[in-house]
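Removed: one protein chain of the complex. Kept in place: all other protein chains.
Right after this comes chain A.
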């Protein structure tokens, strides 16, 4: 696939600059967004308040009294050109394993409360619907496809610490699922949701429009920083992190919850260098390499 030659720049009032790398989602667009975020950080322009890399775009908040909007735009355009010119598209990151209890009673109970008026198919479950719209034989098939290849954290946001993830698999094999017709007012904390081509991992209880697939036993936002994985910061995920989901049953879910409660739980993870070129050239082989790194972690 090809990206537009240039990003689209647009102002969000006097304090925000939106840089849309591409209107559609792709690994390439996400890579440039993240590279631009790093480049802007390195440049250390005075007056930058926040740099928010997103799926295929970048949002910059700045103080126009300290940093003129023309200065910011020209710096961002230079950094964009550098990111596009880069010959080695690599990212020092990590692969992290996330256990999931798919088809769990908590999200199923919530789904039942939000059928009529909220959902495309009031009579079924979210997983059955997700399988059906993708032409798959069963919910189990959808679950298998969901965890068989790793995912890239392509954006963090919505609410505190919530990651959006994009599956590392060729586009023709990616699953797409419509969002709820109208968002739920309730989602159990640590629900795994699916909307568009993204998985979202709900960090806290609240509203949500993604189809619910399952639930995870350990926090990804820990404001009190009780677990060791949160020593550095209260949010677990960074854009560029790679995630492998591992299906678990109820017994293991309870066991991990007990470890979380005792403050001893650690996510299984290991550093990796993510190579965009290799991921695009032979996705299946590259995913095997990533998973091997996790196996020996």
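Note that a residue touches a chain if its C-beta (ideal position, glycine included) is under 8 Å from a C-beta of that chain, and two chains touch if they have at least 3 such contacts; residues count from 1.
One rule holds in what follows: contacts and distances are computed from a predicted model.
The UniProt record for the undisplayed chain lists the protein name "Biotin-dependent carboxyltransferase family protein", from the options "Multiple sugar transport system permease protein", "4-hydroxybenzoyl-CoA reductase subunit alpha", "PTS fructose transporter subunit IIA" or "Biotin-dependent carboxyltransferase family protein". In the complete assembly, the contact with the undisplayed chain comes from A:65, out of A:65, A:123 or A:232. Only one residue from A:83, A:130 or A:197 touches the chain missing from this view: A:197.
Contact with the chain that does not appear here is found for just one residue of A:15, A:128 or A:148, A:15.
Annotation for chain A: contacts to the undisplayed chain at residues 10-16, 18, 20, 22-26, 49-59, 61, 64-65, 69, 155-162, 164, 166, 171, 176, 178-179, 195-198, 203-204, 206, 221, 223, 233-235.
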